[in-house]
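Take a look at the structure set out below.
Here the complex is missing one protein chain, while the rest keep their positions.
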Amino acid sequence: MSEPMPMSFEPKIIAFVCNWCTYLGADLAGTNRLEYPPNVRIIRLPCTGRIDFNLLVKAFEIGADAVLVSGCHPGDCHYTAGNFHARRRWMLFRSLLETLGIETERIHFTWISAAEGKKFQQVIGEITATARAMGPYAAYQGLSQVQVGQASTPAAGLQTRQPEDAQ
Amino acid sequence: MELGYYPGCALHGTSNDYEDSVRACLDALGVGLKEVNDWICCGATAAHSINHKLSIALPARNLALAEREGFGEILAPCPMCSMELLKASDLVKSDAALRQEMGRIVELDFEGRTSVLNLIQVFQKVGLDTIKAAVKSPLEGLKAACYYGCLLTRPPETLRFDDCERPSSMEAVIAALGGTAVEWNYKTECCGAGMTLANTDIVLDLSHKILTNAAAHGANCVVVACPMCHVNLDMKQADIERRTAVRHGMTIYYLSDLVGRALGLSDHTLGIDRHFVYGG
Amino acid sequence: MARIGVFTCWCGENIARTVDVEQVSAALGQLPGVHCSLDYKYMCSEPGQSLIQEKIKSENLDAVVVASCSPHMHLRTFRKTAANAGVNPYRVEMANIREHCSWVHHDRATATTKAIDLIRMSVAKVRWDEPLEPIKVPVTRRALVVGGGVAGIQAALDIADGGYEVVLVEREPSIGGKMAGLSETFPTLDCSQCILTPRMVEVGQHPRIKLYTYSEVEQVEGYLGNFTITIRKKARYVDTKSCTGCGDCWNACPIKRNPSEFDYGLGMRPAIYIPFPQAVPARPVIDKETCTRIKKGKGCGLCEKKCLTHSIHFDDQDELVSEKVGAVVVATGFKLYSIGQQQDDGATTGYGEYGYGKFKDVVTSLQFERLLSASGPTGGRVVRPSDGKEPKNVVFLSCVGSRDDAKGLPYCSKICCMYTAKHAMLYKHKVHDGQAHVFYMDIRAGGKNYEEFVRRAIEQDGARYYRGRVSRIYEENGKLVVRGADTLAGAPVTIEADLVVLAAAVVPATGVRDLARKLNVGYDQYGFLLESHPKLRPVETSAAGVFICGACQAPKDIPEAVAQASAAASKALIMFGHEELTREPEVARIDEKNCAACFTCVRTCPYHAIDKAELLTPRGVFVKRTARVNPGLCMGCGTCVAVCPSKSADLAGFTEQEIYAEVEALV
Partner (left out) sequence: MTVIPVDELRVADCYQCGKCTAGCPVAARMDRMPNQIVRLVQMGGFEAAIASAAMWECVSCQTCTTRCPKSVDCAGVMDKLRALSAERPSPEQARHHTILFQHAFLKNIRRHGRLNELELVGTFKAAVFAKNLEIPFLFKDALLAPRMLQRGKLKLAGGSVRDRDVVGRIFDRCLQSRDRQGAV
């Protein structure tokens, strides 16, 4: 657990994707062996319409540096309109998040279809690059620990991004 | 109503009869024309054939001049001019960078606020009912073949005027004047336009076809709203006869000629007596 | 505390090459609740699966995480495996460490780390996974077929012959659709009516087919297995039961000259008419737009006077009837792109240059079919609509509206190449000294005996094929001047034709979008209905229990439409093979006590699966209003969960609890 702070900053990225388009897009990226940065962790949901935006806040609490929300292209939603609902709610939610002090530039929206393995690769590449450039999201790191009454040291925050942490 | 006026080279040269006609009949309709000060040539086919940038710059200069004088709308009776002006105006409106570049090139910054009208559009602005009401001598017995040629309606996305395959706006004017317009097939075929001097044979062949078709459908005259069409169809009839051994003797009117006539203006005022084929 | 087993797959080398599977399973063994963590070469293989089952029994596990490939690949497999060993299948999670990890990363250390993260997420989720039972819904073994063309007829007969009742709804006064109006069919040239009318009669007489002609689907309620359909029976003014179809009425009708819909305006019909002699039902209908009696409310009434069975009722009104069905087959077919006129969707008017609607002798392909048809307005004589003369030169244009981004539709209408060859052929058979000219871009003749058929038109019947589009058509002293190009010879071509036939693009029938919305079926930008998988589920739709066939899905010829119709029928029959249907239980639910009854979910649910309801005590005393999910309709998108302000909505299989756990696992 007592790891020295790493020299190069590796952002943690959490992706909330729909089961029918983007998840399959990511599968395709795999089948085509399209390499991309290992920073992303995918959470599979039936539809982006399912996403309650508190989830995004949660993601930052547990130390994410960037969040991706990606679903089907307009008109292609498996559930006809879920992706639109997500978009519309996002519009309302953005300002709220901003008042919460969340840097909304760290939240990315895309549409990636089941056929767009290449696009998935590109998007993850870009998001990782921007997140690296923006640096660690100190504002929210380790908040979860705080809530569970632990002391939140920068180390604690950073540790959440240490691989060894898993073991 | 007062409009900015861009005559273009033709109306100040060979087609000065068109200019007289336009001025006279619009004056009679209470439309004042104020010439764009120090306008220059639009570049016509030559410019966009030889240098793309030039083909934007020349009309751009004129748009800039018009805008400087605060014209909201300008009349360009020559479809070639109005097409070039419209094309340039669309381009600079959609592309800020280009607009600035052009501002530099033509030494006059501008937004592209001035919109360009052709003659028919001006008649429509005045209102066909108004014109109908103003008619003194209805054009009975007139069987007109309305000829649009190319540039009044093409390319449609630039001109945004009438139906480019089945135009009918001139027919509407003729109807308002108490004349009849015949249905025919060469409304939108090309007369050879810019080739008048360079490639005379093309012009003669194409114009011959047009006149033949008009006659075949019982027209006793052809109505145009374009100086080049007029040159090719009127001035060239002798050459056509020499080439094809067919004498057409078809009177070619500018649309403004007929409006003017119906409003009671004389052929002389309208410059009709200066046409090559003039039956009076 | 859950007893979780984690099973990490090597997938041969696919995972093991980049992910240190031993390290992974070791790491996961540490997690609380994980009672065993193993890795194996091929988890999906028979020994792999039995390994899982053994462990479930020996460790008496109640939750399973398989770390291998994409759940889209094997979730079903492993759910079955676990179920057979007594674990609730919905307490099985998969961590995708192949497509999302080993295949896209090369550095072994990072890949291993990521794999561990992914599996931790699954473990965190599975901890909260609740056991779920598949939803059972009763099924009404009765089908609705919308559209009485050849596809609808085929589907209806198949289902009825399968032993179940069918309700067939047709908008026109008779069934038969486009095919009934065709002359002969490619590539065999058998007479269209000869093969179709017997099937139409079968439908009319079938004991298990309830036929509603001149009717439309007004409203659709319910869900898979339990639809309630409201049908509007348009006022026909004729009692089809007592009427014998003798014909005295239409012979008596004085308003004779109305353009016939069936003949696409080439023929005339009275105000009271049957669309064509072989119509089913062979009963007339009164066109209220043209009947003077109905328009004025008095006078005429000759038909009524002539009718011996007193079957004519001028006071007839539209009638709404309701039918209960378990499955729906949509077969609404196509129509032609309206050349040179406004389209339904208000799009392009297109092709002023072809003079259709201006020149009488420029006709559409379907009009030409009527000119060729023995039952057509000319009794099968090919003549010019303008002067009744026999055309000696006929020009056929393919791709009018098809493959044209600028003025028409970008897609290929598929059937035009074939029927145009047929037209050229049949014309030659009727006018021996005539010449057929065809302008085409490509000849698309894929299909059994299709290419041979086209060649026959060219080689035996001497049709002249020019590879090029036509730019303009105009009338010059009685001839139609066609200005085209022969791009192979590299020259413009001008033909003086007597008749021009335009192969207009195939577009979906009018009103199909409305119907699709009523049924919750998707459609593309052109209005063609969307199948749920282009290859593997070609007749299913996003709406469970609704199937599609024929040209409403895409342009199709008769053999294809019929094949697809039988496919759709078999899907309905498969449903009817069960007492009740089971559905995935991953659907929404409302905490009804907590629900604030704002009904945001009711408004946002794309499937109208949530209703306003009342919460009652067991004694039936009103407690409060609440939203209530209909599990039969819910497709499990979870939109309601996200919009619910009182957090009363949740989605089984993807509960708030489960998802948050997944996220928190990443701390």
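Letters A, B and C mark the chains in the order given here, with residues in each chain numbered from 1 onward.
FYI, a contact is a pair of C-beta atoms (placed from the backbone, for glycine too) under 8 Å apart; a residue touches a chain by one contact, two chains touch by 3 or more.
If you're wondering where the values come from, they're calculated on a predicted model, not measured in any experiment.
J.: Among the chains present, which touch the one that was left out?
T.: Result: the unshown chain touches B, C.
J.: Touching the absent chain in the whole complex: find that residue among B:3, B:24 or B:57.
T.: B:57
J.: Which residue among C:20, C:172 or C:353 touches the omitted chain?
T.: Checking each option in C:20, C:172 or C:353, the one touching the absent chain turns out to be C:353.
J.: Which of C:491, C:574 or C:616 touches the chain that is not shown?
T.: C:491
J.: Of C:17, C:381, C:429 or C:483, which sits in contact with the chain we cannot see?
T.: Reading the full complex, the residue touching the unseen chain is C:483.
J.: Among B:23, B:154 or B:208, which one touches the chain that has been omitted from the display?
T.: Of these options, the touching residue for the absent chain is B:154.
J.: If the hidden chain were put back, which residues of chain B would touch it?
T.: Touch with the absent chain occurs at residues 9-10, 12-17, 38-41, 43-54, 57-58, 61, 104-107, 149-151, 154-156, 164, 188-190, 192-195, 197-200, 202, 206, 235, 238-239, 274, 276.
J.: List every residue of chain C that touches the chain not included in the displayed model.
T.: 353, 399, 403-408, 441, 467-472, 483-487, 490-493
Rule of thumb we're sticking to: only the chains that are shown with their structure count from here on.
J.: Chain contact topology under the given definition, line, ring, star, complete or other?
T.: line
J.: Which whole number of Å gives the spacing of the CA centres of chain B and chain C?
T.: Here the centre of chain C sits 52 Å away from the centre of chain B.
J.: What whole-Å value do you get for the distance between chain A and chain B if each is reduced to the mean of its CA atoms?
T.: 62
J.: Can you list the residues on chain C that touch chain A in the complex?
T.: 27, 30, 70-72, 96, 98-101, 103-107, 109-111, 113-114, 116-118, 120-121, 520, 522, 525, 542, 586, 604, 606-607, 635-639, 641-643, 651, 654, 656, 659-660, 662-664, 666-667
J.: For the complex, which residues does chain C have touching chain B?
T.: So the residues of chain C touching chain B come out as 351-353, 358, 474-477, 481.
J.: Using the touch rule from the top, collect the residues of chain A that touch chain C in their complex.
T.: So the residues of chain A in touch with chain C come to 12, 14, 23-24, 26-27, 29-31, 33-36, 38, 41-47, 49-53, 55, 58-59, 62-64, 75, 78-82, 85-86, 89, 121, 144-145, 160, 163, 166-167.
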